[in-house]
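Here the complex is missing a single protein chain, while all its other protein chains stay put.
For clarity, chains are labelled A and B in written order, and residue numbers in each chain start from 1.
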Amino acid sequence: MIERSGLATILDHPSGAAGLAVVLLFIAIAIFAPFIAPYGPFEVVYNADQSVVRLAPPDGRTWFGTTNQGMDVFSQMVWGARVALLVGLLSAIGSVVLGTIIGLVSGYFGGWIDEILMRATDIAFGIPFLPFAMVVIAIARPSLVLVILLVVFFLWRTTARVVRAQVLSLKARPFVWAARAAGAGPARIIVHQILPNVLPLAFLYMAIGVQTGVMLEAALSFLGFGDPNVQSWGIMLNAAFRAGAMRSAWWWVLPPGLALSFFVIAVFMITRAYEERLNPQLRMI
Amino acid sequence: MALLEIEDLRIAYSTKGGDAFAVDGISFAIQEGEYLGLVGESGCGKSTIAKAIIGILPPQGRIVSGSIRYRGRELAGLPISELRRIRWRDIALIPQSAMNGLDPVYTIEKQMDEAIAAHADMKAQARHARIAELFEMVGLNPARLNDYPHQFSGGMRQRAMIAMAMVLSPQLVLADEPTTGLDVIVQDQILERLAVIHEQTRNAMLLITHDMALVSENCGRIAVMYAGRIMEIGGPDVFAAPFHPYTMGLVNAFPDIASRGSELIAIPGTPPSLVDPPSGCRFRARCPFATTRCAEETPPLLEVAPSHFAACHYVDKAQAFRQETRAPATWRSAL
Partner (left out) sequence: MTGFARYFVRRLALMVFVVWAILTIIFVLFQLLPGDPTAIFIDANFSVEMIERQRELWGLNDPIGVQYLRYLKNMALFDFGDSFFQNEPVAAILFERTINTALMVVPALIISVVLGTIIGAVAGWRRGSRFEKVTVTTALLLHSAPSFFVGIIALMVFSYELGWLPAGGMVSLGGPEGFWETISSADYWQHLLLPCLVLVSREITGPILLLRGSMLDVKGSDFIDILRAKGLPERSIVAHAARNALLPLVTYIAVMTGLLFQGQVLLEIIFAWPGLGREMVTALGDLDYPVAQAALYLMALVILAMNFIADLTYGVIDPRVTYD
């Protein structure tokens, strides 16, 4: 029910609907990447004479040109959508599940459990994400799984705090004491009385998580801490930046950057439309 | 010339369902030094009148027609720069909730001071002396002038608000539920202060309230409002010998001003919609004496006694109505 009405509000909202359309387009690109991309993510394009097509500007064969290693920029961008969606979804789900559980437990039980969990949240809020993630990756070797884990680690804290605050206010509501008076145990109350009221917030933070996750992966990859075995937009930007393509090969820089921007802004517009439903104060008129 | 004259005033709020006429054709006047009590159930448009007079209707509200004249000068549509000069110096407001009427991050003195500074050419020291004087007049300790609103109790804030309203000795004070939400002892103290101030300044007041006792104790003239219209207006006789069934119902609902020994009776039902008001008399749906004529013809305000008007087709039967309305059964029959 929540998802349905949430979807309806997003569609009612012009920019929310536009954002959704763009995200659906990216999902389609990611799913059908093998059919859309003419080349593989690391495939080198050769001329008829077997020479590598290096830094070729866009033309009929390589629509967005090639990189300094002769790889097709368009194909890399298409493959990058897969990584973006994978990172976005997994890190959003992971962080929201973790944050919601911590928030629920902390808010519902209070006492020393709350104390421990909230101090842990305080610690997490004191950690500078990018530098911290760079150090961890330097220790453990870059990989996509690690990047996702780091993003989860970065994102759970906000969800946990927000959910905890919500639980505290829900706990004081009559239907919760009614359930308790009727003999319902903590697990039952959390699942049946509190969780349904926390879910809209959790969904909101999930959408925010997708956006932040994709952005952070791009940022880390751009800094050179991405997984070298996948082709993501951030890794493309890193390669282009290191090769000095900003000076010479605009076609290599723009596709990954624009894809990233469009995706992130589109997710943000969905988030915003959904947030306006939860908090009508944000509305413009 | 009356101090304030309101003539056929209509005020609409735009709502999703269309315009709601919170004030729908109201006329009355306030003479210099006079206290006019405006009573009615909440939501009948009382506060809207005060806001319209001083020009602070919310963005969705507007004066559709009619006039508001202060000393013969039209206030509706007056340029903001002219209106600004009249505000507070001539007409001041004691708002419904002093809790929210004061800026939480400015001291009380600062808030009173800026009112004087905006209108009078006074030295800082003279302004301070004036503010301290007012503070004492309302029974507050001038040592606490530099407190912030949250450091005051509800009653103290209300007094500070009164002091602020009086700081420029305005000729007309609009008091919108000045004692609502305060406990009875504080209410009495505040009314006492208002009376003292009235003695000294001979100011006029529009006292807006749903508290009938407050009006009967303080006001020389009384207007009864229902669903955007005045039902009855006149001297103290409005409560002592009402001509409109609605006033009778209100009087009955307040045992301390109704004749002793009567049972407390509330008027059953709720006020009509202001977006789509009923034809004829607006009170007819709740009136035990309503006839088909009440639905067909809007009763005009008829002079039932010298300067006492009532908007009812059956003012000649008032004597009998007064008897009948004392019986609870009469009211139950209306529904």
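FYI, a residue touches a chain if its C-beta (ideal position, glycine included) is under 8 Å from a C-beta of that chain, and two chains touch if they have at least 3 such contacts.
Just so it is clear, the structure is predicted and the values come from calculations on it, not from any experiment.
J.: If the hidden chain were put back, which of B:Asp19, B:Glu41, B:Glu114 or B:Glu324 would touch it?
T.: Going through B:Asp19, B:Glu41, B:Glu114 or B:Glu324 one by one, B:Glu114 is the residue touching the chain not shown.
J.: Among A:Phe26, A:Tyr39, A:Trp156 or A:Phe222, which one is in touch with the chain left out?
T.: Counting the whole complex, the residue in contact with the absent chain is A:Phe222.
J.: If the hidden chain were put back, which of A:Ala48, A:Ile139 or A:Ala182 would touch it?
T.: Considering all chains, including the one not shown, the answer is A:Ile139.
J.: List the chain B residues touching the unshown chain?
T.: 51, 54-56, 83-89, 92-93, 95-97, 100-106, 114-115, 118-119, 148, 150-151
J.: Could you please point out the chain A residues that touch the chain left off the display?
T.: Its contact residues with the unshown chain are 119, 122-123, 125-132, 134-136, 138-139, 211, 215, 218-219, 222-224, 237, 241, 246-247, 250, 253, 257-258, 260-261, 264-265, 268-269, 272, 281-282, 284-285.
Convention: only the chains that are shown with their structure count from here on.
J.: Measuring from the mean C-alpha position of chain A to the mean C-alpha position of chain B, what distance in angstrom results?
T.: Result: the chain centres lie 57 Å from each other.
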